[in-house]
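Missing here: one protein chain of the complex. Every other protein chain is in place.
Moving on to chain A:
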Amino acid sequence: MAFIEINGQQFEVDEDGFLLNPDTWIEDVAKYFCKEEGIDELTEDHWKVIKYLRDYFFQFGIAPMVRKLCKDTGYSLKGIYELFPTGPAKGACKLAGLPKPTGCV
């Protein structure tokens, strides 16, 4: 497995660059990932989605369904894509340090 270094700290990531352990996530991880997911700068809107995803994940053990994400944050799917050009899964979940989506993606 590969490691990335952020401010002198090592983080284990998989071959798609997803953080391997959600517990090790810090805000700098999201800042580090944002460029490669097509985001120039993380705004308050971005943080709102990221915080929501992390809260949901630690409460329920899963990432929310897209409809749930949109309903609870108030962003439309189009709005989510404007914030995270690579989408809610590859973009937002990755920045939030959630496990990589599985199944027939």
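Basically, a residue touches a chain if its C-beta (ideal position, glycine included) is under 8 Å from a C-beta of that chain, and two chains touch if they have at least 3 such contacts; residues count from 1.
In this section, contacts and distances are computed from a predicted model.
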Assuming one chain is omitted from the figure, identify its UniProt name from "Dissimilatory sulfite reductase beta subunit", "Monovalent cation/H(+) antiporter subunit G", "1,2-phenylacetyl-CoA epoxidase subunit A" or "Electron transfer flavoprotein large subunit". "Dissimilatory sulfite reductase beta subunit"
Given A:A30, A:V49, A:A63 or A:I80, the residue that touches the chain left out of view is A:A63
Per the touch rule stated above, chain A touches the missing chain via residues 14, 20-23, 38, 57, 60-63, 85, 99-100, 102-104
